[in-house]
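Of the protein chains in this complex, all but one are displayed in their positions.
By letter and in written order, the chains are A and B; residue numbering begins at 1 in each of them.
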Amino acid sequence: MLGDIASVIVDGALISAVYALIAIGFTMVFGVGGVLNLAHGALIMAGAYTYLSLVSDSILASVTLHPIVAFPLTVVIVGLISYGLYVVLVRTIEENVVITFLATIVVAIAFTELVTLVFHAQPYQYSVVPGVLQVQALGTRILYVELAAFVASWGAMGLLWYYVTKTDSGRSIRATSMSERGAMLTGVDVPGVRARTWLVAGGLAGIAGVFLGGIGAAEPTMWLEPLALAFIIVVVGGIGSIKGSVAAAYIVGYLQTATGQFLGQSVRGIMSLVVLVVVLLVLPQGLYGTEFVHE
Amino acid sequence: MSDREQTGRGIGRLTGRAESVLRDTLLAQGAGVVGAVGRPAERLLWPVAERYNRRLGERFGEVTGLQLLLLVVAFGGLVTAPLWGQDYLRPLTLGAVWAVFAMGWDIQSGYTGYISFGHSALSGAAGYTTGLLVLHLNPELSLFVTVPLSILVTTALGLAIAVPSLRLRGPYFSLVTFVTVLLFYRLTKALSEWTNGLRGIRVDVFTYDLTLQYYMVVVPMLAVAATLTYVGRSDIGTVLIAIRENEDAVSAAGLDPTKFKLWSFVLSAVPMGIGGVLLAHVNAGVDPQTFVIVDNSIQMIAMAVIGGMSSILGPLGGAFLFVGLRDVFLVGLGEELRWLALWLLVLLVLVFARDGLFRLLWRALGALGGDRR
Partner (left out) sequence: MTLLSVEDLTKQFGGLVAVDDLSFGVESGEILGLIGPNGSGKTTVFNCIMSIYQVTGGTVRFDGTDITDDKTHEIVNRGLSRVSQESNPIGSMTVRENIELFTFPNSIRSFDGGASDKAIASYAAQVDIEDALNDDPGSLPHADVRRLEIAKALATEPDLLLLDEPFAGLNQTEVRRLSEQFESFREQGITMVVVDHNMRGLMDLVDRVVVLHNGQKLASGDPADIVGDERVQDAYLAGEVSAVQ
């Protein structure tokens, strides 16, 4: 029993860190442009497949990079894909919420077909950091890749925090998400901020993708779960709030881990839906949602 | 004159920049080439259209001569399909089923702007109700029992999704529908003792006579089309569109947006139930891949988008176009490329012709008769 609890504590912390990574980019994009990017899951998938292509010799035979090089390169590439998605597609239609909503899901599903075309439907397993850490004292074991994900997640969140609080470029993102009009009046280049937010969100999705693929596998349907999770976490945390997303990621992560441990893996996924419905009924604005002053 | 304008408007809302550019060029050319043929034809047909407008214009919206011609030709084509299209009866039948889905999606999501990604869960609910009934209760169960029960279960599931989520504004509804589909898919696997998992459940076909089967699908499809067109052109449709455009204004008008949103969901769930039952019998079975997966919901959306959201008949046309491309014209491309081409087409329509292809056609035809108003 004690071992069970210990493993819930450890596993929950590890998986929640990845969930936070998944959700932050999603919520940031919504915060600055009001766009719910349903292609966010596809960006995560892009992270997994990009990394896979860079490190494995079975995909692109001429390219095999060391993970230390491949990882940052993947993050940059996915960031650029996200940036491109915004500049080429979303920017031309974002004034219409419904059209944007639909276009991003179509992008996601088209991307699935593209991945199937290039990589075929079978799952690819790859290792980011091999090995298992036995924690004798707690009677539990941790995959090194999970540990690495945890460290990378908090590292990324630390950098993000530094970026949005200490640099002008990042502060303008925060200002825009608080009040677009206010930001515009103080001379913030709002379209530029949006594009930059997509870049950053893409990078975060790239990190999440590398680890999700590493923990599970890269496959063409891997975008669905993360998208649903991002959606749920963001609603639980309060739409648009980074702080709320992190908190909610841990709530959902721990709840799932605990349900999986004590009630069985088959009910694990259902738990997040229960949380979602409860939150919608009791606290529709989420943990950190705000009521805005209009005057 | 104003009624004429209303028609054009009832058919077409939401003008986008890119689309207006496209329309301008289209009309400019139309004035030259098509106009030479179109205008005399319009003059010829107008008296007939006028008679239609006096009789039915009030209910279904007024039309110009050429628009009426399009409707008549389309209707005639559908009704006589077994005479000219024996080789294409299968895709035409499927097109009709998907048209029911696309119209069902449209009356709710297209009209109110509350986008559902979960309509495949509704059609799945109907298919599985029928499947479970014949598998576990009685294989000989009459359609008069399974059909109403399936529609009922679909509506109940629809309300279970809608009640907690439609009270709220914003993306919550879309989220809940999205999650519902994923959950439904998982349940079909988790409960595979009952549902046979991915293999699915066998259901008897209506009939092995393809012509008869075609009519058994097209007739309900036309009934759904007529009903939803009527609802869409009525005050209900106006309120639903007003909810999409400005929900505050609807409240300020003394109308309860939640009530109307729920109603639209019921109006949508019933056709989804009908379509789900039809698909189960046409496909001779129900399984997660052909019913439940989220891709199916997105296909319904794609059909509505291609045809023109919030016009009912646009999604109907969009469904036939989409299924035609998917099952006939693009088959040569191979599995993935075909889908890629289809999704690309949908994206292009979203960006450059967000009012939909059939609505563009409809407007172009209307514009040819436009000088009379």
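Please note the rule applied: a residue touches a chain if its C-beta (ideal position, glycine included) is under 8 Å from a C-beta of that chain, and two chains touch if they have at least 3 such contacts.
These figures come from a predicted structure and were not determined experimentally.
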One chain is left out of this view; which of B:V134, B:L187 or B:V231 touches it in the full complex? B:V231
Could you tell me which of B:Y52, B:W263, B:F291 or B:F322 touches the chain that is not displayed? B:W263
Where the complex has a chain not shown, which of B:Q86, B:S192, B:T207 or B:S251 is the residue touching it? B:S251
In subunit B, positions touching the absent partner: 1-2, 5-6, 9, 13-15, 230-231, 234-236, 238-239, 241-242, 245-246, 248-257, 259-260, 263
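In this section, only the chains that are shown with their structure count from here on.
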Would you kindly tell me how far, in whole Å, the mean C-alpha position of subunit B lies from that of subunit A? 33
Subunit A contacts subunit B in the complex at 36, 89, 92-93, 96-99, 101-103, 105-107, 109-110, 113-114, 116-117, 224-225, 227-228, 231-232, 235, 239, 266, 269-270, 272-273, 276-277, 280-281, 284
List the residues on subunit B that touch subunit A in their complex, please. 14, 16, 18, 113, 115, 117, 164-165, 167-168, 170-172, 174-176, 178-179, 182-183, 186, 190, 244, 294-295, 298, 301-302, 305, 309, 335-337, 339-340, 343-344, 346-347, 350-351, 354
